[in-house]
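Worksheet for the structure shown next.
All protein chains but one are shown in place.
Right after this comes chain A.
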Amino acid sequence: MIRMRIPVYLAAFTALLVLSITVRDADARVFDPETATLSNGMQVVVVSKRSAPVITHMVWYKVGAMDEPQGKSGLAHFFEHLMFKGTEKVPAGQFSEIVAKNGGQDNAFTSSDYTAYYQAIAADRLELVMKLESDRMRNLKLDPKEIETERQVILEERRSRTENRPGARLAEQADAAFFMNHPYGRPVIGWAHEIRDLTHDDIKGFYDRWYAPNNAVLVVVGDVDMADVLPLAEKYYGSLPVRDVPDPVAWREPPHQADGTVVLHDRDVTQPSWSKRYLAPSYLYGATEYAYPLQVLAEVLSGGSTSRLYSSLVVQDKVAASAGAWYSADSRGPATLGFYVSPAPGKSLDDAASAMEAKIADILSDGVTEDEVERAIVRLTDAAELAKDSFQGIARTLGAAVTIGRSAQDVEAWPDRIAAVTIDQVNEAMRHVLTDQGALVSKLLPAETSTQEGETTGKGKS
């Protein structure tokens, strides 16, 4: 039995300090979160998980790569690196060192939609990490020398993640070709030439513009509850001044009317692969009512080895070595419903791609089955239960949801909303997304089979 150690904080819970408090939902089903809002507008989400005497403490900012000015790709991620470069009170390099000396681990991540910083540490160090994290929300120093060194580190990170890997380079090109107007077409890490050109003013401007308590969400998961967290949150984060934060640009994607194909040949490719992506609604973009049905659809298509695509293309027809689909509703902007396939030994990429196209056509004409929908719903709702096992998983799920503009209650309601999805909704959502124009195909091919060059421009769908 893992026993809990309950931290004792002297500060009493003070209702006056907060603008609003949502007490636990009586019929909460997933993580049972408590939520509050500090006097300066910073949102707080707390989940008690007493299975170990530790916490995950995260601060999420409602700014990501999509909010960078044109021509400044990589700025959000570059800035995330610089958040470790010191303040007046905590010199460069000391942040992580103090966390480590206290037995904690820290890191950060940037996506198109948000930027988040986190520490995993013993529960009795909560105040320490709040003190550190709130300090750099306002008091960061941006030393030009540190910026130059970190620029080189980031260019190395880009080489590791992208330039050394043909598949990653193709993915980057495919995103850029797919999104015609939305900044999701830019790589989060940035284009190398723009990373090189980012200036001190760009970086300082980004910090001043977006890093404010009223543009942030605090998430704490672990051996604490709201009564422990809130007084400290108010002390460290609540005392930071509210700042004017601009409304992010609500980028919209124009209708995708032309089909596209991007092809990357590289001598390091040993196994070709194919994908096809369609513009889709998310929780917050486009026909949002389809966000839940599309998750059920993706599970039907791609959930495990008895899913429709794997069982037919890989197991039965033996035309593919791998096959599946992807969809995530969790984004501020448009989502993507995508299909991927890679040929079985002895089969060509065209064989595999044609087989996948045929499956897509079948699903479109016949729809999914009642049985498929039922099974997918059971798996998805079971997954919500299994997700309770991980501190990081809980914090990330809730943090992402609240940061992009949904609520902790939306996360709690997820299993109910998934369970309410009907077969008609799944089929309707599918037909809404799988339109007959505007999809993008991408192909990763070895250098030697360069017979298919010339496909880099749009072509009709097969």
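Definition applied: contacts are C-beta pairs under 8 Å (C-beta built on N, C-alpha and C of every residue); 3 or more make two chains touch, one makes a residue touch a chain; residues count from 1.
Going forward, contacts and distances are computed from a predicted model.
According to UniProt, the chain absent from the figure is "Insulinase family protein", selected among "Succinate dehydrogenase / fumarate reductase iron-sulfur subunit", "Insulinase family protein", "Extracellular solute-binding protein" or "Anti-sigma regulatory factor".
Per the touch definition above, the residue from A:214, A:271, A:328 or A:354 contacting the chain not shown is A:271.
The chain not displayed touches chain A at residues 1-5, 49-54, 93, 96-97, 99-105, 120-122, 148-157, 159-160, 163-164, 267-271, 303-307, 311, 314-315, 318, 321-322, 342, 344-345, 375, 378-379, 382-383, 385-386, 388-392.
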